[in-house]
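Heads up, one of the protein chains got dropped from this complex, but the rest are sitting where they should.
Note that the chains are named A, B and C in the order they appear, and that numbering of residues resets to 1 at the start of each chain.
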C-alpha cells in the first residue's frame, strides 16, 4: 500500500542554467542547502518553475538524479513532475522515477490530445500511476497553462476510486471555492497543494495547509510565517504577512511571464544564480530587474 | 460631493413573481420585514438575483419605487442595478433613480457591444454616472454572465480618476487574488462588495468586509456570523460557519441555474414565496426541491 | 400556415442618427430609395448594423414603423430583429411586429441568462415565435457578439420540430463547414442567411445563396455580381469580385469596431449620411476616415 506523507510548503525548484543554456548542475547543491537552512522539507522537481516541459528526457533524468542525491542529504521529500511531454516520455520518466529514489510523482495532463472529460483525465493519470505503482501520484491542475478545465472535485472523486496510488492534486488556480470542494472529497492520506502564492492565508483559513509556490524559493520563511499566523488565529498578522508576500509578487508581475520574472527575482532576493529561463522563454531585461529591485527595497522586503 | 456609505452584507433581493409571471408587489413588504428583522441594513434591487435583465423598464421602475417605499420604513440603503438593457434604457433608469429616493447605483457593462478595454468600460460607466450625478455609482463585475473580462484593478484606478461619483464595484468572481488587488486601489469612500458566498471568510481575512450575496436572503445571520468570527479572530469558528454556508449552497447547485435554485431555496428555508424565476428561466422541478430540502435537513440547516 | 419567402441579399440597415444622437428618421426615405435603385428587395431592421441593442423599445417601434412605411413603397420584404433586450421587451416588440406590417422576425438569444443547451435556446426562440405566431421567425447566430455557442445544425433540427413558424437562421460566423451542415437540415420553406461578407463566393459554391451583410449597404451590386458569377460558374470572376469586396472590407477593419467603421464607410462610399454610431459606441476619427478613403481609392472601389 502506497503511503504519501508530504505536507506543508514545498518549493517547486528552478532549474539553474548557465548563460549558454546548459544545465548548471553544480548550482543545485548550494541551492538545496539554502532551502534546507530555511526550513524547507520537500521540493518539487520539474514543475512549471523547473521548466521541464522545455527539456529533453535525458536532461530531466539527470536533474532528477541530482536532486535525489542532494535532497537526500537534507532529508527532503522529492516530488517529481513527469508530464508536459509526449506520453511515451512521460511513462518513461515515471518508470525511471519509480526506481530512482523519488518519493512521489506529479503529472500534468496530456497537452495535445487534451482530455475532454473526467474519465479521459482519469485514464491518463492512471497510465502514469501504473508506470510507477510504488509511488504516490498526484495530478497537476493548472488550467491557465494546460488549458484543461476538468472539474477537480469530480476528478478527485473518480480518480480516488480507480487509481490506488492516486494521492491528491496540485491546485494552481485562484478559485478557492473549487479548492474547498476538493478538500472535502480528499481522503486521509491524500493532499491538495495550493499553487496560488497570494492566497496562502485565506486558503489556510479554509483548512488548506499545503502549497507548492514559486515564491517559497525566494521567501521560504515568510510563507511559513503566514501559515503559522493563521494557525495561531492571528488574523491581523496573517493579513499583513500575506499582503507583504502579495506585494512582493506584484513587484515582479508587470515585467514579464512567470518563470522569467521569478528567476530574476530569485537572484535579486537570495543571490542564488539560477540563470536565464530555458528556451523558448527569454530572460527579462536589466532595466526590468532594476525596477523589481527598487520596488522590493521600497517594500523593505530586501535591503 | 457624492458620499457613499453602504458597507457590510447586502442581499440582492429576489423579484417575487406570481405563478402567472406577473410581479407580486404585495410580497415585498413582508419580505423586507423579514430581512430587517434579521439585521439587514441595505439591499440591492435589480441584480442577477432580482432578474431585472428580464424585465421591462416600467416594471423595473415600479419595483424600484416599491423597494424605496418599503425600504425607507426599515431605514435600508437602497442600491439599484440599472444595467443589463439597451443603453437608452439604462440611462433612463439611472435618471429615474436619481430622483426616486434611491441611495446608490450599480451597473452592468454593455452586454452586446462589449467593452474591449479599460477605457471602453470607463466610458460606459461614465455615461451611467453622468445620468445620476447625485448618486454614488458602482460597477458590477460578473464575467461569468457578462463575458466582459476587463482587469478590475486597472479599471478601478482609471474610473476613479475620471468619474467623480464612481464609488466602487461589486466583484462577482472567485478570484480573491484580483479582489485583493482591487482593495489596494480603492479610496476611503469607495467599497468593493464581494459576490462569492462560499468565500466570505477567506475574503474577510484579506480585509474584504462587504458583500452582496444571494444567500444573505436565505441565511442572513449565518453570513454575518462568519464575518464576526473573522473579526474576532476565531479562525476555527469562521471555517466551520463558512463550511456550513458553502454546503448549504452546494445542496442547491446540482439542481439547476443560480436564480431558479435560489428562488426555490428561499421558499424552502424561509417560507417566503418568491415564485418562479422570470422567463426565459424556468423553475426547478418539485423533485429537485425535495432533494434540496432533504440535504438541508441532513446538514441541520433547516429542521 | 406561415410562409417565408425572402431569399437573396438583404442589407441590415443602419439607423441614421443626427449628431446629437437622435434618430434621423428623415434620412430613411432617401436611403431606402438608394437601396431599391441598386436592386435590393428586402432589408433587415434592427440587426447589429442597426444597433437596436442600444435603443429603447419606443425608438425601435418608430424605426420599425418608418421602415414598413417606406419599405412598402419599394415592395421590400421587411425583416425585423427583435432581440438584444430584456425578454419582456423582446416579446413586446415581437407582438408589435406581428401587427405592424412586418414580414418576418429575427431574434438574438438571451444575452444575460445565456442558453446553455439546444433546448434552452429552442425554448427562448419559441417564446418569441409564439408572440408573433403569424410571422416567420428566424434565429440570429452571432457567437462573436452574443457569446452563445450552441451547435447550429442541432438547434435548427430541434427548433424545426417544435416551433411551427421557425423559418431559419442568420449565420454570422466564418465557419462554412458548420453552415453547410445547417444547409443540409433546412426544409424547403426555411432559409439560412450568411453573415460573412468576405465569404460570399465560397459559400455560394456550397449552395448558400442568401446573405445578410453590412456591406450590401455600401456595395449592393458588387455583392450581387459575386453571386451571379458563381451561378454562371465563372470561378475566375467570382474570385476576383470576392477579392475586391474583401479588400474593401479590410480597408476599414484596422480602424475600429464594425459598426463605427461601416457607418463611416457608408458615407464615404455612397454619400448617404448615417451619422455616428449609437452610444456607447463612438465614431472613428477623421484621420481614420481619410485612411479608409485613400485605401478605397487605391483599390479603385471609389473614385
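Just so we're on the same page, contacts are C-beta pairs under 8 Å (C-beta built on N, C-alpha and C of every residue); 3 or more make two chains touch, one makes a residue touch a chain.
Since this is a predicted model, take the numbers as computed values, not measurements.
The hidden chain, counted over the whole complex, makes contact with A, C. When the omitted chain is restored, the residue from A:2, A:111, A:186 or A:288 that touches it is A:111. Annotation for chain A: contacts to the undisplayed chain at residues 48, 51-57, 59, 84-89, 92, 108, 110-116, 120, 123-124, 127, 145-147, 257, 259, 278-282. Think of the hidden chain as still there; on chain C it touches residues 174-178, 180-181, 196, 198-199, 201-203, 205-207, 230, 233-236, 238-239, 242-243, 246, 250.
Definition applied: only the chains that are shown with their structure count from here on.
Chains that touch both chain B and chain C: there are none.
The innermost chain, defined by the distance from its C-alpha mean to the mean of all protein C-alpha atoms, is B. Mean C-alpha positions place chain A and chain B at a centre distance of 36 Å. Those residues of chain C in touch with two or more other chains do not exist in this structure.
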